[in-house]
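All protein chains but one are shown in place.
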Amino acid sequence: MELLEVRNLHAGIEGKEILRGVDLTIRPGEVHAIMGPNGSGKSTLSGVLAGDPRFTVTAGSATFHGVDLLSLSPEDRSHEGLFLSFQYPVEIPGVTMVNFMRAAVNAKRKYLGQEPMSAADFLKMMRQKRAVVELDNKLASRSVNEGFSGGEKKRNEIFQMAVLEPRLSILDETDSGLDIDALRIVAGGVNKLKTEQNATIVITHYQRLLDYIKPDVVHILYKGRIVHTGGPELALELEERGYDWIKQEADKL
Amino acid sequence: MNAAKAFGQYTALIQASSGLFANDPGLLARFRAKALGSLPGEIEKYKADKSVPAECRLDTLYAPDYGINLQHLQMTADVAAAFHCGVPNLNCYLMVVVGDVVHFTSSAEKLPEGLEIYSLRNIPKRYMADAEAISERSDSLNSLLLTDGIYIRVNESCRIDKPVQIVNLFQSDTPMLTPRRVIIDAGAASALRVLLCDHSQSPATPHLSSEVINVRVAKDAKVEIYDIEESMPSTHRHWQLNASQDDNSELVVNTTYLHGGVTANEYNIDVDGDGCFTSLSGLAVLTGEQIVSNKAVLRHKGCHCSSRQLFKNAVFDKAHGSFGGRVVVEQSAMHTDAAQTNRNILASADARMDASPQLEIYCDEVKASHGATTGQLDEQALFYMQSRGIPRDEARRMLTQAFMADVIDNISYEVLRQRLHVLVEKRLNGDSASCSTCATACHSNTAGA
Partner (left out) sequence: MNETPTKPDTTDDILSQTTSGEYKYGFTSDIDTDIIPAGLSEDVVRLISKKKGEPEWLLDFRLKAYRHWLTLEPPTWAHLKIPPIDFQAISYYAAPKNSERPKSLDEVDPALIDTFNRLGIPLEEQKQLSGMAVDAVMDSVSVQTTHRERLAELGIIFCSFSEAVREYPDLVRKYLGKVVSYRDNFYAALNSAVFSDGSFVYIPKGVRCPMELSTYFRINASGTGQFERTLIVADDDAYVSYLEGCTAPMRDENQLHAAIVEIIVEDRAEVKYSTVQNWYAGDAEGRGGVYNFVTKRGLCRGDYSKLSWTQVETGSAITWKYPSCILAGQGAVGEFYSVAVTNKMQQADTGTKMIHIGSNTRSTIVSKGISAGNSQNSYRGLVKVAPQAEGVRNYTQCDSLLLSPTCGAHTFPVIEVANSSAVVEHEATTSKISEDQIFYCNQRGIPTEEAVGLIVNGYAKEVMNKLPMEFAVEAQKLLEITLEGSVG
């Protein structure tokens, strides 16, 4: 069965249409890259899939392993196994990482009809998962993302991904603002978490991240539509030729 | 009933009952005489007070026809005996005030060197002048009706670790007005912690708790006062703190409103000395039709003092919160550093919040600031939490608790700080006015959980 099936998705913000008919199919075990020039709708697509209330879906469907994704609340989408690594992770003063993650883990367990995790088990798991992205122990006692550096925030996103073990992860511009070391750690974390059952969507503007996270399929999003789909070589071609030829090709249609 | 009539009835009652007070100690008689003189002038002020919600104005609060225990009868003393504090490991000198009658528990009978506690009914003659001087500025109605109260004295250079806890309990089938008074006299270089808890066990009985806390912080002394209100929707409360600070002293006042009906808290702090520090903070979680007003006047007279005010309200349902804070920096108060912050969350469509943060500054060597915001929880943070699988309601609760956290984190007294975090969490979880959240745990022992 397909993991994610997006059909003719239209969506916008405050009456302005941004996605104008997106089609996308993702199977377990695959890594898809979605590239495109600024303003093409990449972040809107990730927001709409995760259920960001700022966006309104006007047409189309998204089926997530057989479930109607668009009818679910953001938290239920998470419980069903969708994870969004935010381009700008939100700072939540006063809520510690530990409390935050325990609430998230236990909400999911409750959704799945499982007992809450004991404090000891939970802390043990946190320790294990932190290792995936070499996240400092001290960050766990701090407020969510508050005072974190850019690199720490992105590592924290991947750490949460490790804890929640999603079926599908959407990495929205995870490479932006990262230096090469941080990029390597973040990408390493993503690769460690990759299995035959889960899938990843990497949203990025640049080829750079794709050197570390190898995509199976590359899509180019432009003016709210996927205008081009190819193999990993497409990303390299973009790196070389820029986006202009894609724009010209698409604008001709 | 209009204000003059409401106050007139108390004046008449006291005058008619003078025979009852024949054996009262001189201190109470002097309070009464002073109140009879000053009350008429104050009535007009009460009526004209537009700085608090109408429900919190004194003429409104005192208007209903309450019974008063003028004969100082002991009611249901077993309530005091049955009391166990819900703050775990709280090792304290415990006093219990049932209605308006003061009881000493065994822990308060043997006090350490330098700490003395008396009922105002048997305060030693040598301390009366001090007690009266500290009480100079007090709500006249409280003074008029007072038949008991507590005098706490810490002698020079005595630093008392264990807190003095005063638990106000109310249990009655008839509507009552209970005047309560605590006079705190902290000698030079002394240190004292006082924990005040208000509870009610009669959810259906209208009750007005009139409380006046008078505090003198002598030079180099440190006094911390923590107040927790966890009463009933039928409870109305007028709580007035009057404090003065001498050179290099420190005063910490914190109020936590968890439950109640209509609450009017007043803080009058005179920073007379140089080099003082004052921390004044409060939080309130309001639901249903609860109304809470916090009104503070902090007056800087001495030099090189700093003050911090922080008040937060989370207002749900049809509740109504109000904050009025005034910082006065007099011409003599050079190098004052005063900051005042008020933050509020309106969490329901019908919730209301008024704020009036005021600065009155007559001195140019000053750093003063205030900020007030009223708004909602951060939508982006809510979505972020939801996207991690946390249900929206829980995310809201967590964010509200986080919003309140810094008020509690200000509390240096660790046992209490931890307990308050738990109490606020439970309160936000909707374990409403039930015994399970009540720190008194008079009926069961679940509160320690």
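As written, the chain order gives the labels A and B, with residue 1 at the start of each chain.
In this section, a residue touches a chain if its C-beta (ideal position, glycine included) is under 8 Å from a C-beta of that chain, and two chains touch if they have at least 3 such contacts.
These figures come from a predicted structure and were not determined experimentally.
Asks: So which of the visible chains would the left-out chain be touching?
Replies: The chain that is not shown touches these displayed chains: B.
Asks: Among the options B:N69, B:T374 or B:S387, which residue touches the chain absent from this view?
Replies: Touching the chain that is not displayed is residue B:T374.
Asks: For the chain that's not shown, point to the residue among B:I14, B:A35, B:C92 or B:M353 touching it.
Replies: Only one of B:I14, B:A35, B:C92 or B:M353 touches the chain omitted from view, namely B:M353.
Asks: For the chain not shown, which residue from B:A63, B:L111, B:V297 or B:I361 touches it across the whole complex?
Replies: B:I361
Asks: Could you pull out which residues of chain B are in touch with the chain that's been left out?
Replies: Where chain B meets the chain not shown: residues 331, 344, 346-376.
Everything below uses one rule, namely that only the chains that are shown with their structure count from here on.
Asks: For the complex, give me every residue of chain B touching chain A.
Replies: 378-381, 383-392, 394-395, 398-399, 401-406
Asks: Okay, in this complex, where on chain A does chain B touch?
Replies: Listed in rising order, the residues of chain A that touch chain B are 50-53, 73-75, 77-79, 83-84, 86, 89-95, 99-101, 103-105, 107-108, 111, 143-144, 160, 164.
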